[in-house]
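Structure incoming, see below.
Note that this complex is displayed minus one protein chain, with the remaining chains in position.
Each chain gets a letter, A and B, in the order it is written, and its residues are counted from 1.
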Amino acid sequence: MSAATLIARDELRLLRRNRVAVIATTLLVLLTLVAVATSWAHQRGIADLRMRYQQGADRAFEAQPDRHPHRVVHYGTFIFRPLGPLAAFDPGVDAFTGNSMFLEGHRQNSANFGDVRQSSLLVRFGQLTPAFVLQIVAPLLLIFLGYGALARERERGTLRLLMLQGVSRRSLVGGKLLALGAVALVAALPALIAFVAMAGQPGALALPMLVTAIGYLTYLALWTAVILLVSATVRRSRDALLALVALWAVTAVLLPRVVPDMASAAVPLRNRLQTDVAIARDLRRIGDSHNPADPHFAAFKQSVLDRYGVTRVEDLPVNYKGVVGMEGERLTSSLFARYTGESYAAQDRQIALVDAAGVLSPTIALRALSMAAAGTDFAGHRRFLDQAEAYRYALVQRLNRMQAEDVSYADDTAEDVGADRRKRVSATNWSAMPDFSFDRASGTDLARGALPGLAMVVGWLGGVLVLLALATRRLGERR
Amino acid sequence: MNLLRHELRLLARQRLTVFALALLTCLTVAALAAGMAEVARQRAAIAAIPAAQAEDIGAVAAWIDAKKDAGSAAYYSFHPTWDAPAPLAFAALGMRDVSPYILRIRALGLEAQIWDGDTFNPELALPGRFDFAFVLVFLAPLFVIALFHDLRSGEREAGRGRMLDALPGALALWRRRTGLRLALLFAALALPFTVAAVVEGVAWGTILAVLLVVMAYLLFWIAVAALIGRLRWSSVANAASLAATWLVLVLIVPTLANVAVNAALPVNQGAEIAMAQREAVNRAWDIPREETMRRFYARHPEWADSAPLGPAFHYKWYLAFHQNGDESVAGRVRTYRAGLEQRDAAGRALGWVLPSVGVQALLTRLARTDFAAQLAYQDRIRAFHRRLRTFYYAYLFRDRPFAKADFARAPRFGDVPNG
């Protein structure tokens, strides 16, 4: 048996005999199990709920009576963002983004009813998920168990004793790494088992799960190495503990809050009111549909008349009101696209700033990795928003075309008693409309999104291992 | 006084203590600055409303003036509402980053509008804000741990414990040292806070209340440190057990409690309100219009003497079925709101046993950034919306023309008490 293995066995025996260490590890494992259970139940619960709501909303849409197509443009439809299986591991921004959206004509509504506005103030203390336990709590446990690994030996003089016995510095540090690494594995095990269970879920993707597993194991290995590095370089074990807790507080608690604050100050977002006013202003510049003499709409009208070779809208083979509705929707949607594009670009810049801070805090890098792989980051939410907008536009234009082709202009402008009846189209049309179905990101896309975070965590580990190797060479020297 | 100088000199020669106090002061100042900057941004956004609003409503007024149609005016006019940050908001931003503080509404169905959110980046909101409340609730205990974990064990380990205890007035010595460390920690938090609060124009009573909260929270953690110190463990064991206590009380129990509260108090998703309201509103197109009006007049007899509907479209029918829609979901809204209030109350009740939660709840209450403040804002929006409806109905149901000058007569949100 090599010296390193012997050292590792000795360290583990010490930890096993340390009642506090055993209790702390057990508690962490229990906490992880609770986090896995509640998070999974929560995820399944909201996934079921949203599916039920979605089915209800689709049924309600299809059950509409005969209606004028423009009524249906305003009746709109509700869509609900489905959750991927990995959201049980790391729900990311799910609680902070609304999960339902009302899609209607002429307007782009916000996603509403996020959990954060439906929960008590406790939600701002963090959410108990396996990701939270592994990102924040597990490193602190490793610190408690490992700060003294080398500092203790030096403080008690056993370090020189070991070295006098012919144990090399490398096998000493290697052995301690092995022992603490084993504890880290024990701490990560329940989450990894839960992971395997989630892999059996429909829609689970192998590649992002692999990246996530590698990321978390690298992160825990990183903390193991950091703990030994500090324990090897600091004079007393108390100093090692305080330094490590401070390091943990800064990288895992402080920076993840400070950096987003700085990012939101550096890149301001235009609020809804200013956006709406700006869109209305731009619309007026393009053309005022309320003004019969408006040059844009006059030209548009002329172009439609020319296309059909007639001189009056009444003579058109299509309902001009539907045609102009399509043109209006095209204009407003292009403005929506421009303004949301700007907003998304600003938010992407904010997130890029935060992600760059992964250089300062591996927790930030891991969080980005974890959410990206689970599809619960902003990019994942945006995927939903983009698809929602595309669906909204297609639906509204389909209804406008229906108005143009299936409702005559004469009926549409009539105001007699029977006119209302004649304006309506058959209810059978509603079930012919395609339902919204969320096209999930592919495993490759999710994994690709997680790669920058993974690269950072791996880079951190590499850097710390180099420092640890340097510190190992000088271990036990008198200073 | 002389003794305190001695103790100060002792502390000043401990690198850890000096570093910790300097760091805490820096963090406090940074958090206050971040909070003040955020509040300034919010105030600037609110201050920018009138210009944008004037432009927007001016354009609407310009083309509506041609028809003088009150219905179109009601339909196309958005009216801004806002929730100005309270003076103390900078110290505890609470929910203001995820709940809207500006919302434009129309005189149409309110339930389709009032739950809307503003633009925010969810990834930035996820970890929570870096404000004074965070520094106090999350970080200050760590500094208490750094300064107090070896208060007695450190002397014992240095071999001075017995000698100090053999001095007359040993008890006073520990009290003095505790008091001095407490005073320094308190000063690092309270002095920058008080300066910021005075700059922001916070009332003295409120400042005093916050300072009391700060003092009480520090005392709680000092008591925990003293309790663990009584076990006469080593400094390092004290530090580890205190940090573990912090982890449990500040991070783990609140997250566990959040799961428990949300499970114990299920709340129907707000989306149900929105869907039900939409069904009620849109059904009006498929039922006889007189039915809608009968229902509306039954609840609002003050408009019942309005002229009967003709065959053509009339906006008073349109607005009436919007209001009917709101009223049809009023019960659901009450239930939903009561559920949210229950959850909030449960969270705050936990504050009685969990100081971390209690302090957060107290600070956000004092700063008017908590859930109750959000509800109060919603109530003001509802009151304002009632006035808007009354205003437009007075034209629509009496068939009075709505001219350019009438736009200026519309209620303004600022006129509402506390608005």
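Definition applied: a contact is a pair of C-beta atoms (placed from the backbone, for glycine too) under 8 Å apart; a residue touches a chain by one contact, two chains touch by 3 or more.
In this text, contacts and distances are computed from a predicted model.
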Point to revise | Undepicted complex member, UniProt protein name, chosen from "ATP synthase subunit b", "3-methylmercaptopropionyl-CoA dehydrogenase", "Molybdopterin oxidoreductase" or "ABC transporter ATP-binding protein" | key: "ABC transporter ATP-binding protein"
Point to revise | Contacts of the hidden chain among displayed chains | key: B
Point to revise | Hidden-chain contact residue, picked from the options B:168, B:205 or B:288 | key: B:168
Point to revise | Hidden partner chain, residues of chain B it touches | key: 2-3, 6, 9-10, 13-14, 158-160, 162-170, 173
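Everything below uses one rule, namely that only the chains that are shown with their structure count from here on.
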Exercise for review: Can you check how far apart chain A and chain B are, centre to centre, with Cα atoms defining each centre and the answer in Å?
Suggested key: 24
Revision key, fill the gap. Per the touch rule above, chain B residues touching chain A in the complex are 16, 27, 30, 34, 37-38, 41, 45, 48-49, 52-53, 55-56, 59, 63, 78, 80, 94-95, 98-100, 102, 104, 112, 115-130, 134, 138-139, 142, 145-146, 150, 235-237, 239-241, 243-244, 247, 250-252, 254-259, 261-263, 267, 269-272, 274-275, 278-279, 282, 285-286, 311-313, 340, 343-344, 346-348, 350, 356-357, 360-361, 364, 370-371, 374
Study note, to complete from the structure: Per the touch rule above, chain A residues touching chain B in the complex are 20, 24, 31, 34, 38, 42, 49, 53, 56-57, 60, 65, 67-68, 71, 74-76, 78, 80, 92-93, 96-100, 102, 109-128, 132, 136-137, 140, 144, 147-148, 237-238, 241-242, 245-246, 249, 253-254, 256-258, 260-265, 268-277, 280-281, 284, 288, 290-291, 343, 347, 350-351, 354, 371, 377-378, 381, 415-417
